[in-house]
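Dropping the structure in here first, questions after.
A protein chain is absent from this complex, but the other protein chains hold their places.
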Amino acid sequence: MDILLQLIVSGIAVGGVYALIALGFVLIYKATSIINFATGEFMMIGAYFFYTFMVMAGLPPIPSFLLVMFCSALLGLFVERAILRHMLGQPTISIVMVTIGLSSILMGLAEMIWSTDFKSFPALFPRAPVIIGDIIVRSNLFWGFVVAMLAVIVFALLFKYAKVGVAMRATAGDQMAAFSMGINVRSMFTVAWSMGAIAAALGGVIIGNIGGIQPTLGSIGLKIFPVVILGGLDSIAGAVVGGFIVGLVENIAGGYLDPYVGGGVKDLAPFVVLVLILFIKPYGLFGKQDIERL
Amino acid sequence: MATQPILSVEGISLAFGGLKVLSEVSFQVNPGEIYAIIGPNGAGKTSILNCIGGFYRPSAGRILFGGEDITRTTPDRRAARGLARTFQNIALFRGMTVLDNIKLGAHAHLKTGLASALMYWGPAHREEMALRERVEHEVIDFLEIEPIRKQAVGSLAYGLQKRVELARALAMEPKVLLMDEPVAGMNAEETEDMARFVLDIKEERDITIVLIEHDMNVIMDISDRVMVVNFGQKIAEGTPDEVQHHPEVIKAYLGEKKG
Partner (left out) sequence: MRMGDFKQTYAADEAVFRSGTVRFWLVVLLLAMAAFPFMVGPYLLYMANLTGVAIIAAVGLNILTGAAGQISLGHAAFVGIGAYTSAILTTKLGLPFLVCLPLSGLAAAFFGIIVGAPSMRMKGLYLCIATLAAQVIFDFIFVHWTSVTGGIRGINVPSAELFGYKLDTEFKMYFVTIPIMIAAITAARNLFRTRVGRAFIAIRDRDISAELMGINLFQYKLYAFAASSFYAGVAGCLQVYLLRIVTPEHFPLHESIRYLAMIIVGGLGSVLGSIFGAIFMTMVPEALQSGLALFQGMDDKLMSYLFPLQTVVFGLLIVVFLVFEPHGLAEMWRRVKNYFRLWPFEH
């Protein structure tokens, strides 16, 4: 029982971070209908930005954090302007592949700039584990969860109430209509990429703080696919729920099944759930199927 | 005794969410006639064709084709049984040549499976050659599109694309041809050509035609009977002449007060 409770709590904590990274994916998909396979690499680069500012440049944590957001926004902006803008109207396969190519470029660049050595951050939070009732949560995990949830709430509020968020939603709903209402659709694409990059980067900083960083960190980005499929590609609430489900599933399945198959269940379980969900509800738990016209 | 209708639509209704698109539309199309559906924009004309073709499934009512109930039949089975369709916004396959688009229309009449397609020699080869022969003589010559058959459809002028779409539908060897605005966007000459083709198809090939059109001259010239729909309901039916003078129709087209 204690083990289960422990697994559930760490599952929720990790799930909250997944939700944030998945948000970085959904923000871009919602506004631009582009499925960003480089979300994991945005996350990894964000973590390296933080490492650069805090460890290499010796800045305090808060300014480093703000600089990470700034630099990630620039990265998102650059990627949209330099690459994705040229892909408007291209078939899905081309857009999928261009973001896959991008992820390869970002990973190679990270290896060149920061080398393949394992790196870790200095302690950001009090080291003592957090104790809730009988449950002990590692301090980095607990605070990571708190920061991730705060970020998710801020993004959700922005998207719902801020002028920019409303414009983004309008663009997502109907690009032509938004255009005729005087919304600059192109700049909305840029904003979406910047915001998506920021969300992913913040997730990267938290993940990096929990387990250290390497250029291969981006492979965690694969897990956002179960998350966003569970939640529906275009649903923010779905991303959050999906994040928790994936966090829980992988921790519980990993905790109980790993001893029998020799590890690796954590990475597999979310995809098994994904397949099951797709068979039952092909467009995710919260996703909508478009009405098609002739 | 009247002949049995080839197509019989019995009280079909259709709704998207709360929006009622069609309510209890019924009509019968006799073999060998040109049956036109007219009505203002958004009246539900294309939705009727979509229900007949199987792309939309009506919430109530039945559709009989050659006396058989096809309401629950999938679109591809309906096509195989002899329902062909041309579209309002041209729906050609842009990655293919004109010839391949037309050949594609014959899909349901061919037998080559995956394995024999990979082998090609033997039955698949003979079938493809027979198809080419047939398509050339019966469709391409007929619609006078020999010079463009090797071109990519995307590079063709609008009027020609419409003609290729008709060619593809003819390659399906349909019993009933559903045409959604065949002359929309065409100039006078192209319109005349298309009207002539439609009449020829009816006369020479024994194909029944159901068409939607906004061009009243064409409707009056070629159709045998006309149905008028407005707000998803049938409001009149008859010969072109009768319909033209029907008070409901004048009201629908010219507005409530002037009626």
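The letters A and B name the chains in turn, as written, and every chain counts its residues from 1.
As a convention for this text, contacts are C-beta pairs under 8 Å (C-beta built on N, C-alpha and C of every residue); 3 or more make two chains touch, one makes a residue touch a chain.
In this text the structure is predicted, and so the values were computed from the model without any measurement.
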| task | Over the full complex, note down every shown chain the hidden chain is touching. | result | A, B
| Which of B:Gly11, B:Gly42 or B:Gly113 sits in contact with the chain that's absent? | B:Gly113
| note | Per the whole complex, from B:Arg168, B:Lys202 or B:Arg225 the residue touching the absent chain is B:Arg168
| Option touching the unshown chain, where B:Leu104, B:Met220 or B:Ile250 are the choices | B:Leu104
| Can you name the residues of chain B that touch the chain not displayed here? | 53-55, 74-76, 79-80, 85, 87, 91, 93-96, 100, 103-108, 110, 112-114, 116-120, 124, 127-129, 132-133, 136, 168, 172
| remark: Had the left-out chain been drawn, it would touch chain A at residues 35, 83, 86-87, 90-94, 96-98, 100-112, 115-116, 215, 222, 225-226, 229, 233, 261-262, 264, 267-268, 271-272, 274-275, 278-279, 282-284, 292, 294
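Assume only the chains that are shown with their structure count from here on.
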| field | chain A and chain B: spacing of chain centres that average the CA atoms, whole Å | value | 48
